[in-house]
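Excluded from the complex is one protein chain; the other protein chains are retained at their positions.
Note that the chains are named A, B and C in the order they appear, and that numbering of residues resets to 1 at the start of each chain.
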């Protein structure tokens, strides 16, 4: 039973990655549909285009977030030696959260300057970032618990470090949701800060017999 | 004639799978466009966002359905050793039904709370799920009849079992269409129940000389 | 000079095919966005959904057309042994015509039942089908003239036969444009007839030393 049979449910991760890449690429490109061409009004087109800055801000923030998740997805799936049915489902749930992101992005860009609703808009956007962080953490916990999915040779310290990082990420986005309720600027500021933090290179995986 | 000539119509299934994956990934990601940002009104944004729950429900249900079909498509195409012109056409027809799903999803999410039209909306949505189930069953029947396409070594009992399962699926979605006409809640409930059922891992393919 | 240098402009066709597949898959899936959920009116949702039959008709027709072009693209690019800059440009122009198709599709579905404009709508749709047929024919002529791109061992009779078929296709779609001007039903009927014709399997490529 060393060789997987054709049709075995323990498959290579190539296809799940290719499908996930498709969803990432489409979700990231659909974000532009959230920016609507301003309609004729009394102000000039230039002024109207400049007034769209919340839309540009939301576009850039969500684009970078999805891009970071794409890179992280590749980075982590290289540590996975196989996949199984439940990992596929957890990945599907994660993709559901990624594909959802264009919606809170549009809510943010349309209501960010509306003083009556900007708190709700920022809270909903932070919640929209909490969803992929949470589903990602779930997938990571499942894959590393008892080393179900991850490479056996990975250093336990490295795995613990990543668990703390992903769990901390969930806690921070939860914080961003709560902060938004107090002041939408603080909540959004935390979201921007986290995005900048995630632009740093991820820690290099360590293996048990790694001398480097 | 053991080696296929370049350009032979009996090809590997790689390309048809890659194209199908593209359609799956796009259809699943386009679902988010069905959720429209609520426009300014007298109620607060938070209330409006909560009132969109039928849209979230329809988004999740259709997302999971397309994800299940994607997994099933890979699962079954691994049993196919070749493809031919008619299988390509049947697969195209199946993809037409998958790509159609965002439309009944949007009909459901916009009319689910409209008491005058919720029966029609749920019936149309169940019909939208019947279409891929039916075209999938057609493709399966064609591929397995006389073992045209499937691997010769597959156990006949396994093939029969899958035929019963896919045929039963068609019957159950037909039932969901009819149930929706009586009470839209029963019809939708059956759709949700079937989706949950399909989240279970598929049976492992058995081969004639399989000892496991 | 037998081995291509890295970066040579005479490349494998893999990447151009993958990019083209992406455009095919997206264009075919975007067609569903042409079908708009009917808004509240005095008639029931069921009646409104049934009244959308021109949209379903246009969706199916264009979906099948793009699917046929996808299959044809793969079929022909297997005969190509290399690519070059001009072939890339001709392929890009062909993709421009494929990606344009959702627009005439939507024009047709919105104006097909409007007696004042149905002639213009059908003519424009037939023109929308003429564009990919014409750009495809251009690409084929370029690739086969002096056997620039196609496999040298291909039978000249086979190449001539395909040239006649693709050229005839351009002539027939031109005919559909003109017929639409006389009676939109005849023009659309010809478009449907041609689509059904193209569902037949393509002729098998013949090679010079082919005994089959």
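Here is the rule we use: a contact is a pair of C-beta atoms (placed from the backbone, for glycine too) under 8 Å apart; a residue touches a chain by one contact, two chains touch by 3 or more.
A quick note: this is a predicted structure, and the numbers were derived from the prediction, not measured.
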Visible contact partners (per top-of-document touch definition) of the missing chain: A, C
Contact with the hidden chain (one of A:54, A:104 or A:205): A:205
Contact with the hidden chain (one of C:37, C:107 or C:162): C:107
Where the unshown chain meets subunit C, residue by residue: 1, 5-9, 15, 18-19, 22-23, 26-27, 30, 33, 85, 88-89, 92, 95-96, 99-100, 102-103, 106-107, 110-111, 114, 116-117, 120-121, 123-124
Missing-chain contacts mapped onto subunit A: 18, 21-22, 24-26, 28-33, 35, 37, 40, 44-46, 49, 59-60, 63-64, 67, 70-71, 74-75, 78-79, 151, 199, 201-202, 204-205, 207, 210, 212
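FYI, only the chains that are shown with their structure count from here on.
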When subunit A is superposed on subunit B by its C-alpha atoms, the rotation angle in degrees, nearest 5: 90
Approximate Å spacing (C-alpha centroids) for the pair subunit A, subunit B: 26
Whole-Å gap between the CA centroids of subunit A and subunit C: 37
Junction residues of subunit B, two or more chains touched: 18, 22, 26, 30, 33
